[in-house]
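Have a look at this one.
Some chains have been omitted; the remaining ones sit where they do in the full complex.
In order of appearance the chains are A and B, and numbering begins at 1 in each one.
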Amino acid sequence: MTNTLLVFDETVTRAGVEGWLRHLEKEDDVEMYRLGDTHILSVADADLIDTASPELPTPTHQVLQHKEAWLGRRDVRPGGTAVSFGPTTIGDGSVAVIAGPCAVESREQTLATAAVVAAEGAVGLRGGVFKPRTSPHSFQGLQWDGLDLLAEAREKTGLPVVTEVIDPEHVKRLAGVVDALQIGARNMQNFALLTAAGQSGLPVVLKRGFGCTVEETLAAAEYLLLEGNDQVVLCERGIRTFEPSARFTLDLTAVALWKQRTHLPVMVDPSHSGGHPDLVAPLSLAAIAAGADALIIDVHVAPEQALCDGKQALMPYEFADVMAKLAPLAAGLGRHMSEVPGVQ
Amino acid sequence: MTNTLLVFDETVTRAGVEGWLRHLEKEDDVEMYRLGDTHILSVADADLIDTASPELPTPTHQVLQHKEAWLGRRDVRPGGTAVSFGPTTIGDGSVAVIAGPCAVESREQTLATAAVVAAEGAVGLRGGVFKPRTSPHSFQGLQWDGLDLLAEAREKTGLPVVTEVIDPEHVKRLAGVVDALQIGARNMQNFALLTAAGQSGLPVVLKRGFGCTVEETLAAAEYLLLEGNDQVVLCERGIRTFEPSARFTLDLTAVALWKQRTHLPVMVDPSHSGGHPDLVAPLSLAAIAAGADALIIDVHVAPEQALCDGKQALMPYEFADVMAKLAPLAAGLGRHMSEVPGVQ
């Protein structure tokens, strides 16, 4: 048996949806979901829909419920979801570039890199303060000290900031400062963390696990959506394959599939995928051409001194070069580069 | 620069090791680790070792420190680590079989399955109470209610129990009841969870992530070992490959490599790897022949009614058949089947 989803738009209030609920609950096992400002009812007995009072608000549309993950399916919201990241929007057709250091390492490094990426047209600043490292003996990030540096960089540049969260207990404190949370590839199926991040109300960048499938990523996003949080960006960052020439194999087929299957915006991380500065430009261009809404790029004012993943970070002049190539490509695709109001 | 590790045996007390510490700290950046009952010092300046007072306790041996993960390396403890799982031991050369349902679903199902696996020679009971599921809409386990059923099954059968932990906040309560914790494949790089499980003092079965390498699994184990907990069992349960005929591809090369590279015992899960009952017998035999110390096998008294992974569970008579084949194989390898004292 496949349920029918009644999808309402944001003009329909909770009170209106509860009218439907009262009608349906008499004879059915109905469930109510919230997706940002809109409501969805999952109805087992589709015949009941026809017997509803004409005074009940009309659903925007009806779709069949998919088994594993349905809140994120494109047909639930065919127009797509726009995600607000500080003053900017991801998923509105523009090309958004978020950039910054892999890890926040020092005040100087963070502010200098933030200034560079802002000047070159990035619309957001990335910077890890808690770093999930394969080995416990590697640098684990500046932790809470780093968070203040991100806030200062935002104040100086006007760029909204995104940082990775690795522990459910950190969510609230991080959410009080940053503009978006990132769930890393290694935590894509850390369901306790997903639920906590979903409840934060903040936008969440969900990175695909490097051993996880396109559909499993949608199912992981469902944990976020189920908390009523529709501000979710899926991020492709390369998968594990037999090919040893690059750190990971960027899967742009996944980008194309997500754009077809889900209403959520899609981001690509060309830096962690390729693992080499020379690959960032071609993979960035390819990602946008495949349909990605946003890029997240490692930039460092002094990559050779980086404490984490310096090998792949772009130097400022290299980042400027990528940005210079993206603008005409975006035009060729009938799109434009995103901008932060008031920056630049 | 590569540090030298001074490895002491369990006859050397903390006081004795602290004598070394005082000697070395004068001129070096020494670090002290505890691995179960033994201590290890990591020394940057190897020359200082020769100038130590002859009254200081003699290290058992010295080894060079590997970069990513060293506490688990075989050369740190060439004789191997024996892990105590309730009244039984994993890693003493015997062949240990842990069995039970994928998920604890009901009192009847749990007790009946426990009785069967005990009767057929299993030395431990598995049963999931918190189930990490790809989709939030799938059965998530009986949660705390299931824990009581596991305790009751242990009382009835004498078998120690192992269950999966998925949230750092659950560790203490679970550890108060079960005999070992399992970290699932999806959480192998959930470092907050690893640290919490390491601190529990309980034995931990660490499943390899299906997209993670042999060396990354050792690095994940290092998070557990770094808490002083040496009661760690590595578990191979199949990796993701292009081959669609089985659910995962069991990597027995990993088993052979771990037996060579680490002092930790190795377990194999033929049920989740193959995803089909017909594959359990050949993969179990192959795993033991490759050098695995233990198996963890899904058994269910009524697989067709299972709420989770029923497709792969063995029926009681199939499990009996696997056990009947394992005993002569173990003999052919110069090993014997593990037994629980007092059971059977």
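The criterion applied here is as follows: contacts are C-beta pairs under 8 Å (C-beta built on N, C-alpha and C of every residue); 3 or more make two chains touch, one makes a residue touch a chain.
Note that the coordinates shown come from a computational prediction; the quantities given were computed from them, not determined experimentally.
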A student told that 2 identical chains are shown should find the copy number of the whole complex to be 4
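We adopt the following convention: only the chains that are shown with their structure count from here on.
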Compute the distance, rounded to whole Å, between the mean C-alpha positions of chain A and chain B. 35
Touching chain A in the complex: which residues of chain B? 67-69, 132-138, 166-169, 186-187, 189-193, 209-212, 216, 219-220, 222-223, 226, 239-240
